[in-house]
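In this view, the complex is presented without one of its protein chains, the others remaining in place.
The letters A, B and C name the chains in turn, as written, and every chain counts its residues from 1.
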Amino acid sequence: MEITPAHYTVLSAALFTIGVIGVLVRRNIIIIFMAIELMLNAVNINLVAHAQQVENLVGQVFVVFVIAVAAAEAAVGLGIILAFYRNKETVNIDEMNVMRW
Amino acid sequence: MDLIWLIPVLPGIGAALNGLLGIRYFSKPVAAAIACATMGGALLLSIFAFAQLLGAEHREHVVTLAHWIPPIPLQTVDGLGAFEAPWAFRLDPLSGMMILIVSGIGFLIHLYSSSYMDHEPRGGYVRFFCYLNLFCFFMLTLVLGSTFLVMFVGWEGVGLCSYLLIGFWYHKKSAADAGKKAFVVNRVGDFGFVLGVFLIFFTFGTIDFREVAEAASQMPVESAAFGVLSTICLLLFVGAVGKSAQIPLYVWLPDAMEGPTPVSALIHAATMVTAGVYMVGRNAVLFSHAPMVMTIVAVVGGVTALMAATIGLVQTDIKKVLAYSTVSQLGYMFLATGVGAFGAGAFHLMTHAFFKALLFLGSGSVIHAMNDEQDMQKMGNMKLYMPTTFITMFVGALAIAGVPGLSGFFSKDEILAKTFVASPWLWGLAVVTAGMTAFYMFRLIFMTFFGEYRGPKWGGDAEGQADGDHAAAADDHGHDGAHVWHGPHESPKLMTVPLMILAVGAAVAGYVGIPPIIGDFVGVGNAIEHFLEPSFVAESAALAEEGEHAVAHLSHVVEFGLMAFSVLIAGLGIALAYHLYVRRPKRAVELAENWAGAHRVLTNKYYVDEAYNSTVIKGTMGSARGLWAVDRNVVDGAVNGAGWLTRALSWVSHVLDKYVVDGLVNLAAWICAEGSYIFRRGQTGLIQNYAVATLFGVFACATAFLVVRFMG
Amino acid sequence: MAETIVFYTLSVLILGLAILVVTAKNAVHSVVALVMTFLCVAALYVVLEAEFLAVIQILVYAGGIVVLYLFVVMLVNLGRSPEEHQDPRRLSVFGLGLAGAMLLEVAGIVVYSYNRSASTVTAPAAASPVQGNTQELGWLLYTDYLIPFELASVLLLVAMVGAIVLAKRDL
Partner (left out) sequence: MLDTVFWPLVKIVVLLNAVMISVTFMTLLERKVIAWAQSRLGPMRVGPYGVLQAFADPIKLMTKEDITPANADKMMFTLAPILSLVPAFVVFAVIPFGDDPLYYVADINVGLLFLISVTSIGVYGIILAGWASNSKYPLLAGLRASAQLISYEIAVTMTLVSVILTAGTLSMVEIVEAQRETGWWIGFIQPVAFVLVLIGGLAETNRAPFDMPEAEQELTGGFHTEYSGMRFGLFFLAEYANMIVISAVVVVLFWGGWLRPFPSVGALALLDYIPSWIWMFSKMFLVLYLFIWIRATLPRYRYDQLMRIGWKVLIPIAIANVVITAVVKVLL
């Protein structure tokens, strides 16, 4: 059976869904971040697969940008987590509600 | 000549340095050095500029430094005019002479002051030099200014410096009051001056001296009617009267003697007070076109000369004598300008600057020697203790008395001659004044330097000790605060050298203006009059028509007679003084007792101050009180009534606000607050719930897509 | 055939490890699973003829970002599990169901779409003056996508500054 972009898309959707579930269910914010990385990777797989399908490298260019943005996001996000942890001694997202109301 | 703007600016820099930094940081020698150096620089520049001016073909040079006020459209008599004021300086013969006088005498007085003011604490010393430099800055601006406005800057500036310096010892109430008096009296004059400048702009559309003079020279001479030119001149003359201490505004000058003596010499004898004469001379063309005002000027000058001289006869304070003498001599200058002899006035201005500065500095030296004693009755026989001061002052007195060969003789004689042509009555006044001048000056000399020593005793030192010791003592006694007096002594070199230079000046300055009678004989013309002429005369057709009477010359015989007569009068005055104060001192006292009424009037200066006090000052105060009462009862009452009304209204408004408006607002807020309870439940602060909501939105979209695709 | 085997193997690995990432109790285990996932994704890129991206994926993700996560996990080494406290109002179960439903929907849409238009019309890429995956990618990045590329560098700089500011106790 030939592997079509549809396969990659479904794989990507599955990976993305796992990421979504991680974001929605876990309470450790670091793991939530990791789940977000999973989602980004799912998107990347999609982009690369379709770039190959249409024989156009623009998709890969976008992956490069996604990776750059992911790096920036990780740096700042983890910085925030560390700063928060220093003040509140927790990484539980349920306890991060000081800005509510 | 393009650097003439530096002449005023240099002392300005000195003042800024001393004023901004010096009072906190500079030591006495540094401050004095800065002040003297800047003045010396100004003097050098003035000499160079003057030399170049002598060599120049066209004896007028204008340097525009910057545009101060850009052209502003203002209403004039012929439509809109552009009011424009550049920072422009004008060097012509008149201002050239003035900058030489101001910077030269200013420099000498700076030198003199550096020693004279040595008793001052450091701060006061530096402050003094700051003021002095500032004064020179403004005075040079005044004389170099090319427009009325620049001149006015200097005019007001010197007034300010005069105020500051008169009140230099501000802790002394009399000094502070004298400064205030000078300032207020000057305001009256300045008011006239400013009005005059306004009228000039309104009439001519410009305030540049040259342009105004050219415009005025095209207008007819107002010999019959009192026209606009006459009004301008009268207003300007009011300014001159204030600044140059003429009747009725002379009262501030005697009081101004409260200031330090170098200040009196520089400001209140040599330079500032002559600004009025300079200003009238500067506007000679205008004044020539207003003969009626000229008459007023001449009469005011003559009467002032005589009146001040009579007061001077009986004063016992050495500086007061000199002050009244100054007023009197200024009267002379106005007399000269009033009869159209602008050159003679300016000439006298110059010679007077020399000998009066000399006399003031000499008196300062004496006062210094007498431990700040100013009363001549407590002096006497000072020639023994301070020969240099005596000789130089004696030269000055001879010069002012008009003894032939010295400067005062030439200038005074020229004024007398010109006055005789214009009006023998005024000449009579002037001659009597000349006699009195000789008398009171030599009364001063004789009371101070001759006779017996009448002053207080001093400890320890034997009388008549060698002068050198005292000079040495004078050098070091300035250093300690508790200044112990060792008896009268000669002043230090820094003070006597300027005296000597000025004495030489007083002796020889007259030779630039040798009168025709002698000049023709020796073959020398009247250099200064010829030199100054371009400043006073414009190409005036109108004037040329009526010019005959102004330029009429005297025959040599008459002139010689007049000269001989005035010399005789002066000699009589000197002789009388010698008789009364050296030969028979008791006779003077008897005379005063016999003529007690007149003596009292003169001693009290004709009760002018009292008269002003009871009329002008009382009147002003009374009306002020009246206005105050009106203010308090009527105006305040109205204001308070308005206030009460406002409060009453605001109370009503407050009630409305509190119960009606606030009620509505609170109601709205209450509704929001109650309503928000329902919605607040959704705001859990759980970010994942929000994400679920987002996901639900995506889900809904996808479902909608599917539904549309497959069902629809 | 070979591609099919490789694809399915990698898919199973990716999804399995991803599930491990999300479910692991210990955060360090999550991180290790994440690294593995990324390595498998890199392998998938190689299959998709994107060698450069594969290498970059390893270099940046596995070698850089995830090390950062590991660091933070170790620095935030808690005495109590961060999962202990649970807000009663969370909608986790609902979210879980919703995500599953989403997956089904998307899969349905994808399958349906690809079945309907089996072969998509491909827009052939403009002829590139260079050969090879890396070179062509570089060419695109430095010509057509130069400005986004530079912006990305600025973004990274800003992120770096921000991270330092956030993480440093006292500046």
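In the analysis below, contacts are C-beta pairs under 8 Å (C-beta built on N, C-alpha and C of every residue); 3 or more make two chains touch, one makes a residue touch a chain.
Quick caveat: nothing in here was measured; it's all calculated off a predicted structure.
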Partner chains on view for the chain not depicted: C
Contact with the hidden chain (one of C:Gly16, C:Gly64, C:Pro148 or C:Gly162): C:Gly64
Which residue of C:Val32, C:Ala101 or C:Leu155 touches the chain not shown here: C:Val32
Footprint left on chain C by the chain that the document does not show: 26, 28-29, 32, 35, 39, 51-52, 55-56, 58-59, 62-64, 67, 70-71, 74, 132-134
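In this section, only the chains that are shown with their structure count from here on.
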Whole-Å gap between the CA centroids of chain A and chain B: 87
Chain centre separation (chain A, chain C; CA means) in Å: 6
Per-residue multi-chain contacts in chain A, two or more chains: 20, 24-25, 94
Touching two or more other chains - residues of chain B: 684, 686, 688, 691-692, 695
Contact footprint of chain B on chain A as seen in their complex: 20, 23-25, 93-94, 96-97, 99-101
Complex contacts: residues of chain C adjacent to chain B: 87, 89-92, 94-95, 98-99, 101-102, 105-106, 108-109, 112
In the complex, chain C residues that touch chain A: 3-4, 7, 11, 14-15, 18-19, 21-22, 27, 30-31, 34, 37-38, 41, 44-45, 48-50, 52-53, 56-57, 60-61, 64-66, 68-69, 72-73, 75-76, 78, 82-87, 90, 92, 95-96, 99-100, 102-103, 106-107, 110-111, 113-114, 120, 122-125, 128, 133, 136-137, 140-141, 145, 148-149, 152-153, 155-156, 158-160, 162-167, 169
